[in-house]
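Shown here: the complex without one of its protein chains, the others still in place.
Think of it as A and B in the order they're written, each chain with its own count starting at 1.
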Amino acid sequence: MSVKDRMSGNEAVAYAIKQVNPDVMPAFPITPSTEIPQLVSSYIANNEMDTEFIPVESEHSSMSATIGAEAAGARSLTATSSCGLALMWEELLLAASNRMPCVLALVNRTLSGPININCDHSDAMGARDTGWIQIFAESNQEAYDNFIQAYPIAEDPRVHLPVMICQDGFITSHAVMNIELNEDNEVKEFVGEYKPEEFLLNNNKPIAIGPYAISSYVMEARKAQEEAMENSKEVIIEVAKRYKERFGRGFELFEEYRLDDADYIMVIMGSAAGTAKQAVDDLREKGMKVGVLKIRVFRPFPAEELAKALSNAKGIAIMERTESYNGHGGPLCAELRAALYENKVFTNVVCYTYGLGGRDFTVDHVYEVFEEVKDVTENGKKVTQHRYINLRTNKA
Amino acid sequence: MRTDISKINEATPYEELTEGLITFAGGTARDFHTGEWRTDTPVFDKEACKQCLLCAPACPDGCIPVKDSKREDFDYDHCKGCGICAKVCPFNAIKMVEGSEPK
Partner (left out) sequence: MNSENIEIRWHGRGGQGAKTAALLLADVCFKTGAYVQGFPEYGPERMGAPITAFNRISKNEIRVHSNIYTPDIVMVVDESLIHSVDVTSGLKDDGAVIVNTPESVEEVRKLLNGYKGRIYTIDARKISTEALGKNFPNSPMLAAAVAVSKVMERDQFIKEMRASYEHKFAKKPEVIEGNMKALTMTFDALEEVL
């Protein structure tokens, strides 16, 4: 039985944390994720959960303490945004390479500069190669659902990798919307007790975690870690299936919205996917065959699956919510185009940059993008790749 | 996932390494005979030693065993021959000799 409620995205994730009741949460506040540790602290103070909360002096410390607690044998997590994630950089890599199944609730905010508190994906994208599984949410509901699936994915013996649950700062984190919550006991049952096979505080079976590796071991360790990331794909799908059976809401690696006969497809992540879906419905009513492919799992990158889902499109718009400063677009564009090429899907692809530093992205922008991709495909219109949407410019 | 790590070596394929290179054992340094690295060797002169025990805590590798408040001879399996013990000894009871063997 689900309970209908209304909550912001931050409240939803904090509520999920309360229901999962992990063992340890070290955290340091940063906008727009501050409410998550704040609400969890309140739940603890009110005896609604018994997680050990550690107020630390920086995000470098919060991730270090999360790894330390996880290695000790405790189910651990933290939350952060933007510069906080950047300050964790070194530890993010260690969490993954030490195969720690901990969880990070990331509330996406742009990285400086110029300094700004609003949403884009530059924080998560900066951490895309740190070995973390990255799952993005369109709404408060998905942030909640994804969080509950995080530990079952991370702790699966085929995976043993950390999971980053991402939602868009302010856009979903601070927007109150309807939500369906699961019953406490059902969440507890779904996530289960954490019983690590090996942990540092087991004095009967001493182990050492994170030893120095000479060159003759490093590549082998990396390959094994990479393989775990590949394996996580099937685990993510299995967990989502189990989640759907239990709670009714289904998930895949990505969502295909009205793709069946779509000529033009927009590939997008996060909250803007909802706006794109609305625009697709509007355009469909006018007879335009369009669809949205919403990427939920960015790491591992579902390259082959994406290429297959896009193989019949006449034109594809790839929407990037970060800037890579390389003259060749951002990570989603680069990786998706490589995936298409590798799988011999040769079609018109236009990459766009949108929504940096909280710049609004509306249904009108979606219409504009679809019109342009159609023009490129049907009339061979020349376009500038990586064009910024909704940018003030002197250029025509 | 627990593995006998004594069977892991530089020829082990990646599939058989431990997850995250976790070391599934305690006190494994004992099995690793760093004494083989030695080029100079400390020699203990039992007669000259006053059992002041300044040497034992100074050894970076814990190679001067102490039993019943008295130091014993060097643990040559692990002594790397750094010579710190000889420097700290106020009674010239430790001499460094060339080579890996105490002569």
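Keep this in mind: contacts are C-beta pairs under 8 Å (C-beta built on N, C-alpha and C of every residue); 3 or more make two chains touch, one makes a residue touch a chain.
These figures come from a predicted structure and were not determined experimentally.
Touched by the hidden chain within the whole complex are the displayed chains A.
Here one chain is not drawn; of A:3, A:177, A:219 or A:338, the residue touching it is A:177.
Within the whole complex, the absent chain has one touching residue among A:56, A:117 or A:229, and that is A:117. In the complete assembly, the contact with the undisplayed chain comes from A:271, out of A:51, A:271 or A:348.
For chain A, the residues touching the chain absent from view are 6, 31, 117-118, 138-139, 168, 170-172, 174-178, 271-272, 274-275, 277-278, 360-363.
As a working rule, only the chains that are shown with their structure count from here on.
One simple way to say how far apart two chains are is to compare their mean CA positions; for chain A and chain B this gives 49 Å. Of all residues in chain B, those touching chain A in their complex are 1-2, 10, 12-15, 17, 19-28.
Taken in their complex, chain A has these residues touching chain B: 97-99, 157, 160, 197-198, 205-211, 213, 216-217, 219-221, 223-225, 228.
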